[in-house]
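One protein chain omitted, others in place.
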Amino acid sequence: MDELLEQILKECHHYTKEGKLANYIPELAKANPDDFGIYIISSDGRSSRAGDCDKKFTIQSIVKPILLLQALMDNGTEVVRQHVGVEATGKPFDAINASDQTLLSDHLNPMVNMGAIAMCTLIHGETYEEKFQRLLELTRKLAGNPEICLDEAVYLSEKRTGSKNRALAYLLKTYGMIGDEVEDVLDCYFRACSIRVSCADLARIGYTLANHGKLPFTNESVFPVEFARYVNAILMTCGMYDGSGEFAIKVGVPAKSGVGGGIMAVVPTRMGIGIYSPALNAKGNSVAGIKALENLSQKLYLSIF
Amino acid sequence: MDELLEQILKECHHYTKEGKLANYIPELAKANPDDFGIYIISSDGRSSRAGDCDKKFTIQSIVKPILLLQALMDNGTEVVRQHVGVEATGKPFDAINASDQTLLSDHLNPMVNMGAIAMCTLIHGETYEEKFQRLLELTRKLAGNPEICLDEAVYLSEKRTGSKNRALAYLLKTYGMIGDEVEDVLDCYFRACSIRVSCADLARIGYTLANHGKLPFTNESVFPVEFARYVNAILMTCGMYDGSGEFAIKVGVPAKSGVGGGIMAVVPTRMGIGIYSPALNAKGNSVAGIKALENLSQKLYLSIF
Amino acid sequence: MDELLEQILKECHHYTKEGKLANYIPELAKANPDDFGIYIISSDGRSSRAGDCDKKFTIQSIVKPILLLQALMDNGTEVVRQHVGVEATGKPFDAINASDQTLLSDHLNPMVNMGAIAMCTLIHGETYEEKFQRLLELTRKLAGNPEICLDEAVYLSEKRTGSKNRALAYLLKTYGMIGDEVEDVLDCYFRACSIRVSCADLARIGYTLANHGKLPFTNESVFPVEFARYVNAILMTCGMYDGSGEFAIKVGVPAKSGVGGGIMAVVPTRMGIGIYSPALNAKGNSVAGIKALENLSQKLYLSIF
Partner (left out) sequence: MDELLEQILKECHHYTKEGKLANYIPELAKANPDDFGIYIISSDGRSSRAGDCDKKFTIQSIVKPILLLQALMDNGTEVVRQHVGVEATGKPFDAINASDQTLLSDHLNPMVNMGAIAMCTLIHGETYEEKFQRLLELTRKLAGNPEICLDEAVYLSEKRTGSKNRALAYLLKTYGMIGDEVEDVLDCYFRACSIRVSCADLARIGYTLANHGKLPFTNESVFPVEFARYVNAILMTCGMYDGSGEFAIKVGVPAKSGVGGGIMAVVPTRMGIGIYSPALNAKGNSVAGIKALENLSQKLYLSIF
């Protein structure tokens, strides 16, 4: 299997040249566009790896399914569903999603920024500092890695420059979907996006989603199967931004990408996959990462369709 | 299994009172809102049934995946993908989907009317009469039912009143996505929507999609697995109109509904399901039909997530 | 005054090279982009002219204020206002103006295609042929020119290729704003747009609007001052497509342009102006025509602000 992964990285490496580093904050533009790594955990207990699979990068939007999990664990599906809709918006990740109509919770989606910001308010905790700590703990637990921590430079950079996210949050406030101070909520969101992970971390988190909420190796149950299905279903319909339809056809598994260059893929009952390659296409997805998953899906018949 | 289906129909029957018959054409409003039937074909070769599963109704939007299949069989994935996009539009089935911007093929989706109309032009055939005949033959073959035919009254009613579809088709023409005469293309589309089927027919078509393109019982291959994946993936992200996200969470299988009251569900490798209950919710999906599928999915662990 | 006009044409002539001929129908692309003419009728009874002011061209959108006048004369302001709104749409002339919301009469504007098509249904007459004849008669009367007639080649060309207008008309039909057959209504609209006029004709029509509904020279009253105000107000807010705001600042008088290259300007109580120069800017307005009006407005203090 390690050989297969090596071969796939080799075959897909030239795609790293077709993308561009995210440059909306200076920190992200410092990544090495040549980096490419993959890590897989299978249900037979094996883990396989190739390339730069221990490199650290910020989780960015891949924190959205974890935010959703934490919101579900703290409130149950009913409450979460009431506050954040589940339909595809047909729009990019940072969509305003409001054409001068009353904004309703049904217009939000947990995988686009506005919905993710709204989910921060649903996490339990006295303060937004505490909410974030609980999210960080969940991330560490799912990844089996207590050393996961914040990338301070990215966090500060996001916080300083996040005008679009501020606009989105003030719209939520306008329509009564944020009760607390906008800056507090955003601080939690910016921290969440700035958590540093590796392919190995993503593979373990993805595996838990594939394994009905049970951690790899120990099989300890962290959340009920119902939440895994909720998250996986949304990843399938909306996990790859406005490239989700194409991805469903070509790869056929739930997945989430982040502008930090990561992709977490969930092969229900079979695998968790973590990929890192920071050169992105126009939709904000890792170019080589998607190609590697297409290749892998064909070779191992991963599509759930 | 027949008992289980009987029980589910019983439990869900009161939901038929929560919906309304489609009334945009007089013919559809003549249905009996009380009708409720289900038919399942399983990979072990068994078929199960309950309720009004032999009632005939018009296929309406459930013809869209068949249209897509025929387009794929005639042109391959590359050409189809070039003419009709695959991303969720975040809009209702008859969306204009054009806010005074240049309309691109990427804005179309095979499961919304505009994309489906565009697909009619991709089917091979000298005339639109011939194109329709080929589509009808494919429907018959997939359903294993040579007696499937057109509901003339519905067809004429649609043809007479289809202003919205005419508007959509002329927009396609405006942007060069229809080369032929709009009325010819629409005639084919209106006929396609007016094909009469039963739950049993839908179950068999769904089974073939679940079974990698091979017919039930004979295992004769009608189309390659690649096309089944293409269709199923789009059904998962967009098959239930703007209720697709909710359906993915609660049922978790590819499916397509039609305003005639039918739903075809595809449980990959396991089942094809046909349901009929013509009382619809605001999004155009059969209310009791969805409830029955939720119920069934929980009892038989159908979700692919 | 003739000298002033000659001088203005000379100063602005190089702007004819900055625009492009309308090419959406082949007939319009046959115009000579070099043509440039102007004709003015003043309240002192004088008429002045320069350049190609007797050249014939199709009236195109400049028929919209005449359509509105006829609708007002046949129905009064109340009824017209009920069927076609008066607010600026903020959109181009052929805007779809419908983002999947129920289309209301308030969303229409008499100066954009959809509103103009709706107005055709308001004109009195047994048939659409008769409605058109009445519109043609009004045009001839306002222009004092009984020889005004249809450009058959343009009419047939529009009729053959008008997919966008068909899409707009079918949308109107969808929302119950057209009761009659779409093709009949469109035939009237396409004929209306294909009426052939000269700068002199436009100047006289504009003068009547400037003169409270009374014809030049004879002072015969064709319509009440109230209708003149209705039309002029809409010309001011929406007459120059999505360039109306700029035009209001720089020229400051009600005006209407057409893609045939004409502009009719109304200087209340003072003048009617007709201009012809078929090279258009991106918004569909005559480039040199606008420049000539800016120039003229500054020299003669025409702005009503």
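Order of writing sets the labels: A, B and C. Residues in every chain begin at 1.
In the analysis below, contacts are C-beta pairs under 8 Å (C-beta built on N, C-alpha and C of every residue); 3 or more make two chains touch, one makes a residue touch a chain.
Because the structure is a prediction, the values reported are computed rather than measured.
The shown chains contacted by the absent chain are A, C, with contact judged over the whole complex. Taking the complete complex into account, A:T174 is the one of A:Q7, A:N32, A:Q82 or A:T174 that touches the chain left out. Touch with the chain omitted from the figure is made, among C:I41, C:A248 or C:M264, by C:A248. Of the residues in chain A, those that touch the hidden partner chain are 91-92, 95-100, 163-164, 166-168, 170-171, 173-174, 182. Panel shows chain C; residues 85-91, 109, 228-230, 232-234, 236-238, 242-246, 248-249, 252, 254, 268, 303-305 of it touch the chain omitted from the view.
The working rule: only the chains that are shown with their structure count from here on.
Minimum number of contact steps separating chain A from chain C: 2.
The centroid of the Cα atoms in chain A and the matching centroid in chain C are 55 Å apart. Residues of chain C in contact with two or more other chains: 99.
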